[in-house]
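For this depiction, one protein chain was excluded, whereas all remaining protein chains were kept in their positions.
And then chain A:
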């Protein structure tokens, strides 16, 4: 059965092909069945394989399909590699993926491009599975680019609006900057180590490179470039908030639960390289910390329900990067998993809210909706508690592990921990700001609307609620993967620190309560302060990063392109033609047909020649 691992991406791929080849001519029921069913099959297969694999006690398993290309000593294959990390990832992707597909079957029912939607979704899941199961970096890159493509197609799914197309292109091109860095990293790894097979490559790196060597630094930096692109971390995070232009289930699947965690997966998968470059690993931690704080501040200022969640995603992935940076590999993967549960839940619930309120996105045009939208309310409560790391929810366990690891780190560990705790405070504020504004207080607008949530939409929400609450008790089987890198010792964390980590998120929720629930403090008063207004504007714009990139890259590129639209080189040739033509005209003029002109020029020529002869 484990040899059948290739079936995992094959089911959704077949789903994609059948939907594309029938080009929207199937009835919607069949489309939904193919779309969600293929992922369901994948999930069942994955579950059986995981059960057998974990029961077998093996540390890893390789299934080779065929050699992709063999050129000299470059022989990457279509081969899959299964270990504890891959098991976790494939179960998240197929499990959460299936729930989101099921939800979409109801959510997208009124959309005329129902079939196109499921085709892209299936292709996405297939690519993502290839990404996490690949045994070499080239195959991983195939999945990597594939998910990028599907992300592009789905962000721009409603293509009539130019701004959606813009968001889609922005996402693709920004991540492609990272992808290119990663590709160069692959060139370097192959040139130096002679293989792209992940395990062999890591082994070769360990034996050939000293800790801190220039090559290890360069290779890990280049891979990090790819990771920050896909995972929307500084400095390539700007695409994710705009990616919310797509249908909401897309945001749940791609821009929260799975694809954006690909960068975390990549770093975890190649963690040996990062251990060989401690400075780069530390850089990871700082990137994570700065990103999580910046995104946390921005999330507090947003009005759009989906953008709040988008910034919160960036912030939570920042935690994962922080964890990777301090060497808490399994804690990061753990947070990746719990985040997939509660963020998918939040996005799907946001979808229900938006759907029920006729595409209303602004939280300030909602209010008191807890009775009107009971399932969404329950989902948001549980999801937000988990997001804010409320004790004993799933997010609590995973975030706790990351912060403890930071605290235990030598050197800047204390600062990283403090930053992480501050981030948890912000998380408490922004997540419950959303809950209080949307679901409590006086009811605003959209009074008549009922909650739109059929069985196919409600079931996934309920299952995800369970996992968001209790997912923290799951033991992920990744010890063997990270065995030699991690130190498993008893935590020497004082009770005070534990108490701080429990209390701070609650404080955040409390602050949120005072502002948005009891109205003890008023946002309006705060905003009366000009400094606060400015800061708000700055945060709201995502710290001005879009404007900065527009100024630095987009406008110069467009300007240069426009200036040289007619291709300067062509002008050179045109000049050549012009010179020839002018010369032709001038010489042609001498041919007047008048004898005296000819006589004169002959005479003049003779005189000139004689003069030259005499002078020289």
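We adopt the following convention: contacts are C-beta pairs under 8 Å (C-beta built on N, C-alpha and C of every residue); 3 or more make two chains touch, one makes a residue touch a chain; residues count from 1.
Everything that follows uses one rule, which is that contacts and distances are computed from a predicted model.
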Candidate names "BlaI/MecI/CopY family transcriptional regulator", "NADH-quinone oxidoreductase subunit M", "Methyl-accepting chemotaxis protein" or "High-affinity branched-chain amino acid ABC transporter permease LivH"; UniProt protein name, chain not shown: "NADH-quinone oxidoreductase subunit M"
Contact residue for the chain not shown (choose from A:7, A:33, A:109 or A:173): A:173
Residue among A:4, A:54, A:70 or A:211 touching the omitted chain: A:70
Per the touch definition above, residue among A:47, A:109, A:149 or A:293 touching the missing chain: A:149
Touching residues on chain A - with respect to the absent chain: 20, 23-24, 66-72, 74, 78, 138, 141-142, 145-146, 149, 152, 156, 159-160, 162, 165, 168-169, 172-173, 176-177, 179-180, 183-184, 186-188, 190-191, 214-215, 218, 557, 560-562, 564-565, 567, 569-570, 572-573
